[in-house]
Structure formats: C-alpha cells, structure tokens
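So that we are looking at the same thing, I have put the structure below in structure tokens.
Omission of a single protein chain aside, the complex is shown with its protein chains in their original locations.
Letters A, B and C name the chains as they come in the text, with residue numbers starting at 1 for each one.
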Amino acid sequence: MKPDIIRIAQAIFTVSDLNASREFYVDLLGMNVLHEEKDALYLRGVEDREWTLKLEQCGEGETPRVRHLGYRVRDEQALDALVGLADEQKLPHRWEEELDRPRMLRLQDPFGIPVAFYHDVKTHPWLLQNYHQHRGPGLQRVDHCNVRVPDVKATLDWYCAELGFRVSEYTVDEQDAYWAAWIQRRGGVHDFALTNGAGPCLHHWAYWMPDAMSIIRTCDILAGARMPERIERGPGRHGVSNAFFLYVRDPDGHRIELYTSDYITVDPDFEPIRWLRDDPRRQTLWGAKTPRSWFEEASPMEAFGGGIQPAREGLLTGIPVHVI
Amino acid sequence: MKPDIIRIAQAIFTVSDLNASREFYVDLLGMNVLHEEKDALYLRGVEDREWTLKLEQCGEGETPRVRHLGYRVRDEQALDALVGLADEQKLPHRWEEELDRPRMLRLQDPFGIPVAFYHDVKTHPWLLQNYHQHRGPGLQRVDHCNVRVPDVKATLDWYCAELGFRVSEYTVDEQDAYWAAWIQRRGGVHDFALTNGAGPCLHHWAYWMPDAMSIIRTCDILAGARMPERIERGPGRHGVSNAFFLYVRDPDGHRIELYTSDYITVDPDFEPIRWLRDDPRRQTLWGAKTPRSWFEEASPMEAFGGGIQPAREGLLTGIPVHVI
Amino acid sequence: MKPDIIRIAQAIFTVSDLNASREFYVDLLGMNVLHEEKDALYLRGVEDREWTLKLEQCGEGETPRVRHLGYRVRDEQALDALVGLADEQKLPHRWEEELDRPRMLRLQDPFGIPVAFYHDVKTHPWLLQNYHQHRGPGLQRVDHCNVRVPDVKATLDWYCAELGFRVSEYTVDEQDAYWAAWIQRRGGVHDFALTNGAGPCLHHWAYWMPDAMSIIRTCDILAGARMPERIERGPGRHGVSNAFFLYVRDPDGHRIELYTSDYITVDPDFEPIRWLRDDPRRQTLWGAKTPRSWFEEASPMEAFGGGIQPAREGLLTGIPVHVI
Partner (left out) sequence: MKPDIIRIAQAIFTVSDLNASREFYVDLLGMNVLHEEKDALYLRGVEDREWTLKLEQCGEGETPRVRHLGYRVRDEQALDALVGLADEQKLPHRWEEELDRPRMLRLQDPFGIPVAFYHDVKTHPWLLQNYHQHRGPGLQRVDHCNVRVPDVKATLDWYCAELGFRVSEYTVDEQDAYWAAWIQRRGGVHDFALTNGAGPCLHHWAYWMPDAMSIIRTCDILAGARMPERIERGPGRHGVSNAFFLYVRDPDGHRIELYTSDYITVDPDFEPIRWLRDDPRRQTLWGAKTPRSWFEEASPMEAFGGGIQPAREGLLTGIPVHVI
C-alpha cells in the first residue's frame, strides 16, 4: 500500500546571520515566531497550527542550505510504508526529531532530495482570526515547494508511482521533453513543483497569501524599508496555476514565493494542463519576462551524511526565451 | 466500503420566470451560460468545467423549488456502494440523467433531502484564464450548499457515518445541542452545512469568489441596477469558516452565497471548531446582526415522488440573539 | 475679500482615559504618534505632514468633548479676513496656540460650532512611502468632519456665503427642506458635512483610506481584538459621495469614519447632487439600514467660554426610514 501523504508541511533552512533573517522574515514579511532558541527560529503563517519554517544559524563559513523538506502523512502506517519503500529501494533513511515533532523519518529520495515525513506533531492555536496580531502582509499557510532537478520526468514519475502524487500542470520543450511539472497530494495545484536544471536545489518555498493586495503590500513594505532588491520577480499572475505571485529573496538568497488564488484539482477526471516552455503566457500570464537569476540561482540541499548534496546538470539545456 | 464522494457539484432550481432569473444570474451576477434549452439554463462559474447550476422554468402555479443537490463521486464503485446503502436503508432511489451527465443516482436521504450522485460527466474547457470573457463579479466555482434540517445532529451523523464526511466547525446552543454544523469531503471548510430549522429546505447555494473585492463589486452591481433589496446579508467576514461572504436572493427567493477565503482542513488531526450559538462573532466576525429573513426563509425541496417535501419543525427552537 | 480656506485639517478631542484611547487609535487603528505629552497624544495618518487629531486627557468627571475643528487657510490675509468677519458679525474669537501651530484663530461660528483657523504650521516628513512602518489598516489623511446642527440650511448658507464653501450633495425631506449637506473647499466631495439634529455636536471625524480592503481589514482587526462592538455601521458604499466607508466608535463614543474612493468636484459647472431623505440607496448604496445610534449619538462640543455648548433640537424631526 502506498504511504498516504497529506501535504507539504515544513522546511528547515540554515542561514548565515539569524538576526538578518529575523528582520526579513519577522519584521518585514510579518511571519510569526512560534518558538525561539539560541540558534533557531520556528516560524509560521497565521493559519499554520505548527511551525512551518525553521531557520537555523549555520556554522562559521558554512554555506546556507536547505536541511530538508517535510511532508505530513496520514498515520503511522504511512511511515511504515515509507520505511518499507526506503528499505526496498535502498534509500538512505533514519529517524530524527525536531521541536514539536518527536518522530520524523528523514530519507534521501533517489534524486538526492532530503525529505522528511512525520505524522505526530504538537499543534498550537492558530492566529487566523487574531487579525489584530497579524503583521506585515500576513503570510497565511505553507503552500508548496519547488525543486530544481536534473531529470524532471524521472523525478515526477517516482513521486507519482511511489508516493501517489498527481500531476496538475506540466511544461514541455520543443522536443516534448518535460521541462517542469506541478504535482499535488492535497487537492490544490501543487505541493511540489519540479523545474529542469542543476540540482537537486531548492528553487523556492511558498506561502499562501490572503489575497493579491497582501502581495502588493509586501512589495510596498520591502520598498519602504529601502530593500527593493529583495524583490526578484513579480508581482504577477502565473499562466501555470493561475495564481497571483511574488518572489522575494532572503538575506542568504533563499527564495520565498508568496502565492494566492489558484484552483482545485480534486476531480477524478482532472486532466493535467500542458504548456510549451516558450509560451509567453506560461510563466507570467501577462507576458512579463523572468529575470535570469530566477533560472540560475537556487539553494543547495543537505546531503544525507552532512555537507551539501552535489548538483548534477539538468538534462535539458537552455532556458525559456522570456528571460531578461 | 464507503462510497468515495469527491465534492458538492451541482444544484437544480425551478424558477417562476426564467427571463427574470437570467437577468439576475447572467446579466448581474455574470454567471456563464454553458447550455440553453427552451425551458432551462445551465450555468457555471469561470473555474467550473461543467454546469453547476441548472435553472428550470416551473409550471404555471408551481412553487419554485430545489430539485436536487448533486455530488460528484470518484468512480462507478462509489455509485454501486450508494445503491447498496440505499437498498439496505430502504432509501428511495432511481437512475436519472441530465445534460452532460448520463447516469445520475437520485436518492432521498433519510431526512428527506433530494440528492444526486454522478461519476460520468462531459466536461468543457473552463473560462478561468479567459478574463476578457468574465462578466460581473466573476463567480468562480461551486463551493458548498447549506440545508436547514429539523435534526442537525442526526443528519450530520448519517453523512459522516455513511458518506465519510468530516466536521470542520459546529455550533451548539446553551444546552450543548447541535444548532449547526459544517461538514466536508474536499479538504476545505465545507461541502455541506446544516442549520437547525424547519426542513429539509435549501438555505443557500454558494459559489467561491476570486477575492473579497469581487464580492464588494457584486453589491455595487446590484445597487447600480436599482436592486439593493436583492442583497440580504453582508458583505462581512464569517466567524465560522473565516470566509468573506455575501448573501443575495434571486427573483424567486432562492438564496445564493458568494464566499471566499476560508482555510484548509486536510490534516488528520484537524479538530472541529466549536462555537456557541449566541457568540456575537460566530455568524459575522464583526458582530453584525443577521436579518430575520435569513433565519426564516428557505427554498422548499422536491419530494422523491414529485411535489414538495413537507417540512418538519426544527428540534431546537429560538434563533440566535444577534438578529434584527 | 473672502478668507481663502484650504481644507479641514485637524480636530482636538478630550478623552476620559488616554491609555484606552491610545489602544484604540494607535494599537488597533494604527494611527501614528507624532508627539506625545503627559496628557496628550498628537496623531496623524501616513500622508499627513502634521498632526491631525489631538487627544487630551480630560479632567476627572468631565464629559469628553470636541474642543474644536480646525481649518488650514492659504495665508495671513485669510486670517485677517476671518478676524474682520468675526468682528463684523460679533463672533466670539481669540488667538490660541497649539504644538506646531503658533497662531491659531479660534472662533465660534454663528451656530455655536468651535472652529480654529491657522496658516503657519511646522510640518514633518510624511510616512506615506515608509510602508514598513505602517501599522494596522494604515489611515492615510484627514478627509472631512460631519457636524449635527439644528438648522442645516442656515449653516450651509453661512459657510458658502462667508467662507466660500461649495455644495457637492444635499438631502431634502418630503417638504423639500434641507436634511443634510456636503460642502467642500478642496475639490473633493467634502471638507464639512451637516446633518439635521440636536447640536452643534460632532457627528464624526473622517480619515481617507488607501482602498476598500484597508477598511475591511479594520473590521477584522477590531473583531480580532474581540471588540466588534466598536464597529457601528458598515462597511458599505455610500450613495451620497459614492465612497466606501466604515464608522467606528472610540472608547468615549467619539465616532471615526474611514472613507475612500469618492470623486472630484473641481469643475465650475459641477451641479450639486440631490437626494431624498428616504431613498434606500442614499445612505448605503446597497440599501443597508443604519443603526439608530448613528442618528442619536454624537460628541458634545466645547463652548467658547469653556464647558459644553448647549444643544438645540433639530428643525426637522424624524429620521430616515432606513434605520434599525
């Protein structure tokens, strides 16, 4: 039986200066501090009942990285099934724990992506209706992650076959090869997106926003703080997903997407939407071009044994023509 | 095995003057006509790939009513399971068909609510990204239905036990008796809500909106057309569901809710939220009182054998104190 | 020559508990403290270059009141002209000063309203583009005041004849008597509104908001803080002015309107818009009824010699039918 994965649920980033990160995530983006330790901050959106982004101070001279991406699973059987899968496919795995999550299965998928799975979690009252406590643009809940991988098709096939993901949209190049894919467990557009390129690297980590105006306010806030350079791309409407979006970069270059207003994918006959890589409306429905950094920069990921997972080049070369 | 129900998906209303209804739903609310017949209109929101509201001209002197509420199911096995359930519980049922839905199981639930279930449906390209064709406030997709029933607890228990619904929120009176409940299959706040009162009657049929501003625009449009009296309640923010909402009444009094921005309920440890009936923030978080008509008026439902399903009084008497 | 009055610019309220007022205006509405004294707070919106609302702690047992409404004038000649007018019409007047305003002409108009006029003012850098410092809904700038007076027509005639105000909209009752009027100097819909009733009393003091969504957020914030009762009326769209609005009450009952999106009135052939008092769309374009408190409660105003200006009954009796 396949493990029943509920949704993407958490990420852990290491950062070179926790105070600078706090200024960005807490003072400007208005994320909520659920817990604080000497060298770590546990953050969440106003709808999140648990921390969804942990920031850890990294060691002197260490490269900031993504320690893992974490999924919530339905029950302990799902964890058993994942251990079975890891054993069968000889995927490196071990049990770990984090604050509020006593039992997390950390494994490395066949493509080198560090993932964690957990069922048991201590939850906390949400802040959703405590509007007087919302600050900044009011990030709402974790929405999805996007990983740059060398072989989009192989990766997506594995997640669909072994973990029960379903494709909502995908992009092909002129040879009909998969350039990107958006896959989901939760009935939205995606929990996990894959983009062709050197990797595995985290391309971005995304939060759902209350509406487009809260995304506009994020731009105003960053500009008000004289940090317009933190705004990398957008705001705009995606062709893929139809969501309204903004990409910002944290002080270490980790990329955060603010995202809202996509659609639901629960119907059994839902047909994945196909895009051509060079369709001008694919990335931004309005035809806006994407800055080159958006294609070229991404966060390294932690290897199972420590250190950074070495990146392999993407199978497909070239980038979409709508780049500046 | 329980039937796997995907989501609430369609309703059929009869109306006394199809032209008046068309003006309301199409010209003012901007719903999209997918099909048109001499005596019927098949409408949808911009994200809907199928019709989600059918309006039928009713006969001379007939009372406008709700013919059924329809759910999409995962597969033919779900329909088999439903037939099994109907046989076992001696629920009246038969096969029906509608345009684009060749095989619909129509049954009457134990509480007299006419429901239909279907798997097979002909879908059509959506209009989601055809923004130049959106009109009026741009209703997006069917979201939920709300039925007034005499015994909220019995009804909700049956839907949870037999059809696998899960409770997201509920309201109790001062004796801790269930006054209302919100139950779901799709991972949102609800596909189906139950409110104490004479019934079964449809309290309202709801569409998801792109954002709060599109709901504000609906008010402006109805006022612009000199029909402010079609606006019954709102706009406002619900305490229950946290959604931004508006209730409008069509020319026959059928109530439509425009609704946006609730939250997700997919987590396995999601704990239903409990409200007291007379909490001022329950119905409208901002404390606004609800007009009496909202409690007292609802649409009759069609009996299995034709005619109108007789209504029984609600088990609980009285209405919330926040009424005007 | 008529005094050249630029715009409504400031108000001074006395309050019974400055800390409670601070919580309301600063912590919840997000107004900005420009200066602070032991017994006074000087507040402004993000576009205001000067304080626009001063709150003064009132003495033990004193009734909170409005000390004056203040207008900015073009130059010292305007002040001379006002002194001339006051002398000629025997209006009580004297020179006063306030922080940042060294020379303010305080007078009592023929209807007992305490008004102040100033030209010279120390301004401060605005906060308009310091979006990272905006808090709460982000009140933008002072927009208008609304005073309840016994004789709307006489009051409006005097302001137009002596101070050069122009009428943008007005309301008449079934005998064609003036029930309310909106008059302006600045080219917007109004600096000053007059409503029939016992007075003079300040009905409300209004701030311009960035957009309708910031007004919606105000409701959410007050509800989040468990103070829904501070929301008295709205949100909604006015028929008069076409503005989107919300009325809230401060801890002493002083009424604040948040207001946005009206229209311009600069054209020389602008024709005042006439409304019937009982038109359902006049107060709220959407037909919503107005709570009785909105008609019955208002803030007393300070008499020229100290104490509270006695109120006379309104010439017209009765209130609009759209009341609850």
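Heads up, the rule we're going with is that a residue touches a chain if its C-beta (ideal position, glycine included) is under 8 Å from a C-beta of that chain, and two chains touch if they have at least 3 such contacts.
Values in this document were obtained by computation on a predicted structure and should not be read as measured data.
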Which of these, C:Pro210, C:Pro251 or C:Gly314, touches the one chain of the complex that we don't see? C:Pro210
Any idea which of C:Ser16, C:Gln133, C:Ser261 or C:Ser293 touches the chain not displayed? C:Ser261
Among listed residues B:Glu98, B:Asp211 or B:Glu302, the absent chain is touched only by B:Asp211
Where C:Lys2, C:Arg74 or C:Arg226 are the choices, the one touching the absent chain is C:Arg74
Per the touch rule stated above, chain B touches the missing chain via residues 27-28, 129-134, 211, 213, 217, 220-225
Can you name the residues of chain C that touch the chain not displayed here? 6-7, 47, 49, 72, 74-75, 119, 121, 123, 128-129, 141, 186-187, 210-213, 239, 242, 261, 263-264, 266-269, 285
It is residues of chain A that touch the chain not shown, namely 212-213, 216, 219-220, 222-223, 226, 228-229, 231, 235-237, 244, 280-281, 285-288, 324
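Note that only the chains that are shown with their structure count from here on.
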If you average the Cα atoms of chain A and of chain B to get two centres, how far apart are those centres in Å? 34
Quick check: how many Å separate the C-alpha centres of chain A and chain C? 49
Whole-Å gap between the CA centroids of chain B and chain C: 44
If a residue has to touch 2 or more other chains to count, which residues of chain B qualify? 212-213, 285
